[in-house]
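Removed: one protein chain of the complex. Kept in place: all other protein chains.
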Amino acid sequence: MSVWLENAIARANSTSDWLSPIRSVSLAALKDTPWPTRKTEAWRYTSLKSLERATLSPSPSVNQDTPEQIDGFESFNLVFRNGEFDLDSLTQPLPAGLMISYLPTASEEMKQASLDEFSQIKPGRHLFGLINDVLAQHVVRIEVAEGVSISQAIRITSLIGLNSESHTRVFVKLNKGASLTVSEHYQGNVESLNTGFVEYDICAEAKLEHYRFALQTDKAISLGGCHFKLGERADLNSTLVGFGSDLSRVDTDIIYDGEFATAKLNAFYLLDGKELFDLHATVEHAVPNCTTLENVRGIVADRAKAVFNGRIHIHRHAQKTLAELNNRNLLLSDKAEINTKPELEIYADDVRCAHGATVAEIDKHALYYLESRGISRSKAQVMLNFGFINELIDQMPNQVLAEWIRPQIRNRFAEMEVTR
Amino acid sequence: MTEQIDKALEREYEAGFVSDIESETFEPGLNEDIIRRISAMKNEPEWMLEWRLKAFRVWLEMEEPDWAHIKYSKIDFQSISYYSAPKSMKDKPKSLDEVDPELIRTYEKLGIPLIEQQMLAGIAVDAVFDSVSVVTTFREKLEEAGVIFCPISEAVHRFPDLVKKYLGTVVPTKDNYFAALNCAVFTDGSFVYIPKGTRCPMELSTYFRINEQNTGQFERTLIVADEGSHVSYLEGCTAPQRDENQLHAAVVELVAMDNAEIKYSTVQNWYPGDENGKGGIYNFVTKRGICHESAKISWTQVETGSAVTWKYPSCILKGDNSVGEFYSVALTRSAQQADTGTKMIHIGKNTKSTIISKGISAGRSNNSYRGLVRMNPGAQGARNFTQCDSLLIGDQCGAHTFPYVESRNPSAIVEHEATTSKVSDEQMFLCRQRGIEPEKAVSMIVNGFCKEVFKELPMEFAVEAGKLLEISLEGSVG
Partner (left out) sequence: MSNITPTTEKSMLTITDLHASVEEKNILKGLNLDVKPGEVHAIMGPNGAGKSTTGYVLSGRDGYTVEKGSAVLDGVEILEMEAEERARAGLFLAFQYPVEIPGVSNLEFLKASVDAQREARGEVAYTSAEFLKLAKEACKQVDLPLAFLKRGVNEGFSGGEKKRNELMQMILLKPKLCILDETDSGLDIDAMQVVANGVNSQRSPDRSFIIVTHYQRLLDYIKPDFVHVLSDGKIVKSGDASLAKELEAEGYAWIHNEPKDELEGDLL
């Protein structure tokens, strides 16, 4: 086990607050979880060496950063700085039916109720989920009342400073028929560790539009997750954007709890330099008649490494499931690496399930076509790469966020070199 | 509907009989002494014994792998007998006339006549019974062409240089737990050498039979196709119906030198256990080939037997422009479990691989495809295409796909597709409305599903595979 983890466990052991009952359960699980090696299936391609080497301090430095302005994006802003929740976030007037609570200062009743929800959606197998369970203190809870549609989005931003650790935790509950947009933003580029976990309980007929922008770069280590439970006829539309860093990983789980629910997950990542990005996406079809459409695309340049594991698990009796997973990757350099594993585990016969994965270079014919029209090779390559990802940006339901991320993606492309 | 389909898939295990043959069998147990005795039984040279002992020590340090999607009761390696041979084989019969007629009858019953005149022309057979090779047919005819086809125990004596040069080079001793065990205790198997520029004049085939109780079978096959040569090799396996599990841990190594081609086909029909999962063979097999420049290795397998199958025939595409293929049909029923697939390791430039896997799950069985496609940094212009299709029959079985794709070359292209389907009510109704029995309809639909793989089998084996899945007609018309 790593020294960092031993220290973290010692810290957790000495913390005593309302979360202690949960913490002790997760601590016990953590003690039984071996520190991952190359032989650990879930960490086969992702090494934790940078975390083991990182200089981290549990007492955070002062951080005065403010979230990046997104022009035209109307949102309630919840900000975490080095894992600490900015209480100013709670001064915003909220519409009827939307409740945002900072649990450490919430009523005893609310705290107790939250204990029953905490870590019920996020599966126990995620190592850093367990670590977040024992280290998170600044827990925020968001709830939308039955039948209420909140037009303004909720934006959760996690900012991190040098050598800091941030263990943020958010629980979102959409009651029956409610609808909400949540956009998670993770940023930072200095040596630091962030484990940001969000659990979403989407009750029957509720609708969640979700974004996670995992945009840490360089030295910022990020090991987080988002986990969704869908009730009957619930609907999830999620977009996940990843840039890589020394160590960056997102675990996501979509768990169907009621029939006729639907989920669409679009994810894309662009990696350059020595960056690593690892996405583990699991879909649990535990009940019949649900539909999943999953589209994951990656572009990997220079010496970067992409890891994707897409698991679709159709449980016994989950008949009439429709699940499709498509993973496409472009490799731009002979030092870059892509590891992808689209898995199907099926225990019901009347289902429609398919996955496809490709790793390819840029279509030479298309490249030639553009060149023949006088476009330079490098420009043509950027155009084609961009088109590959742009399709997914176009599918983002929120136009403002799409237009905010598009130029960032375009710039990132422009910097990528095709070397081989 | 499902009942009809299940019924259609039910079939008697026809190879389940036991031959009444007096055997010399080692007492159960595994230690260095046993290995020395195996080596002594084979009258092996010292280097072979040393190689075995080294492997045994490696094995002792290793752990049984647990990553496959299979569940089975722990194997007690001390309760297995590692050597069993018919007593009549002790004096090494010089010709078929000297072979115990009961042995010949056994193979006849299995549809493998060992008398050359009765055989299908064009197929030479090595018959391995428990731990020994009983007979190898057409040897003279093959030797005329310079082809060596003999039991590996004999090759160790007659062609020690060839065996030393290639044994363990494709599947190293340490490769995995079961391969290491095989290196220590292997008893017999076939050795094939095709000289430069030679097209092997016949199909070569080895027929493996486990007969004795409580024994494991640990065969070892080594096929070397020298530059520009060509060989097609077939392998079949059966075992009696018994209540306890028996272990089969084989290693097959293929070496395809520049421009050589090896086609390796398997129809695996080990006893699968009864409908409740009692008995049956544990089939833990390591098969791998290495392709040098412009060489080709093609694996075709039809896996219908065994209680547990753990098998990944693989290709190391080392030479530029080399080609690897894997065509597989795996059918699991009752409580059978299969975790099978392939690895295609692309090292050379412009290497190509194709993977077609068809898994059929019925009853309470579990059927997994597990594959790895790796494009190494030097695999400029390499290509892979993978198609994994699963057919589920009934709602108590499982069909799984675990494909690993690793690419480190920007000019390499990997394409992986997987689908899952079932025998639909509409398909069944169409067939029945045209007057076809439900059983026949199912076997037609299942065979249609497997067609891309069956067409890769040599004719003679396609027939056997067809019988296993009750094919008809195809090939005889049109």
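Chains here go by letter, A and B, matching the order in which they are written, and residues are numbered from 1 within each.
The rule we apply is simple: contacts are C-beta pairs under 8 Å (C-beta built on N, C-alpha and C of every residue); 3 or more make two chains touch, one makes a residue touch a chain.
Just so we're clear, the structure is a prediction, and the values are computed from it rather than from any experiment.
For the chain omitted from this view, which of the shown chains does it touch?
Checking the complete complex, the chain left out touches B.
Among B:Val18, B:Ala40, B:Ile115 or B:Leu430, which one touches the chain that has been omitted from the display?
Residue touching the absent chain, from the options given: B:Leu430.
Would you write out the residues of subunit B that touch the absent chain, in ascending order?
Residue positions of subunit B that touch the missing chain: 1, 424-438, 440, 444-445, 447-452, 472-474, 476-478.
Going forward, only the chains that are shown with their structure count from here on.
Show me the residue ranges of subunit A that touch subunit B in the complex, using the header's touch definition.
Within the complex, subunit A contacts subunit B at residues 41, 45, 316-317, 319, 329, 331-361, 418, 420.
So in the complex, which bits of subunit B are touching subunit A?
For subunit B paired with subunit A, touching residues are 67, 69, 375, 377, 390, 392-420, 422.
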